[in-house]
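One protein chain omitted, others in place.
The first chain written gets the first letter, and so on, giving A and B; residue counts start at 1 in each chain.
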Amino acid sequence: MTDPDISDDARDMIQRHLATMDHVELLETLRGSRDVSFTPAELAEKMRKPEPLVEMCLESLALGGLAAQLSDGTYRYAALEGTLDRTAESVVRLYNERPVTLVRLLYERPPTAVNTFADAFKLRKDP
Amino acid sequence: MIHIVFILCALTSLACAVLLLRGYFRTRVRLLLWSGLCFVGLALNNALLVVDVNTPMTDLSHWRTLPTLAGVMLLIYGLVWDSRA
Partner (left out) sequence: MTAFVAGALTTGYLVIALFFLRFRRETGDRLFAIFAAAFALLAAQRFALFYFAAEAGLWLYTLRLLAFALILFAIIDKNSKSSTAS
């Protein structure tokens, strides 16, 4: 199921760094206030999500170069310009305008190598 | 008694190896190949251990570590290169 409106870069970003809707929401929050840095607690309050969850998402975004931790421990949006920012913009637009498509993309992701490792230990094959 | 321990270890690692390699042939995800081979190494090591305690005349301690070492290397290689597929 390929959607011509969604760029390969956006697909790739979703697949590699945005595992859940929470990740996308965090991306939107950070990108929405791109000049401000937040502590995980502030973000948790802003998003009304538990702080450990926000911290986990922050780590994934940081791995993808979308968020950066500053020396005082706060986080801010990191893809300030260039392709990465444009890709992030398109993902955020997807989140706001076509959430169902985004959810489908999140669920359709092919299993990662790590997931296949865990699944190898299932004795019965899932239908 | 100690034999049972080793045999149990060998069987467990063998089971892991079989499951992982089965997964590899199903999905062709290479991480599973490396981890499967690592458990083959661990199984071999445990099997040699059983042989070693049963034959006091021979000392296999050097040969024993060889499959383990190879297995651990292979798994690390796989984790580094093939866990981000």
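Methods note: a contact is a pair of C-beta atoms (placed from the backbone, for glycine too) under 8 Å apart; a residue touches a chain by one contact, two chains touch by 3 or more.
Keep in mind that what you see is a predicted model, and the values were worked out from it rather than measured.
**Q** Can you list the shown chains that the hidden chain touches?
**A** Hidden chain, whole complex, touched shown chains: A, B.
**Q** Contact with the hidden chain only, please: which chain B residues?
**A** Given the touch definition above, chain B has residues 2, 5-6, 8-9, 12-13, 15-16, 19, 61, 65, 68-69, 72-73, 75-76, 79, 83 touching the missing chain.
**Q** Contact with the hidden chain only, please: which chain A residues?
**A** The missing chain touches chain A at positions 19, 56, 59, 114-115, 117-118, 121-124, 126.
The rule we apply is simple: only the chains that are shown with their structure count from here on.
**Q** Name, in rising order, each residue of chain A that touches chain B in their complex.
**A** Where chain A meets chain B, its residues are 112-114, 116-117, 119-121, 123.
**Q** Which positions of chain B touch chain A when the two form their complex?
**A** Touch list, chain B to chain A: 16, 19-20, 22-24, 27, 29-32, 35, 82-85.
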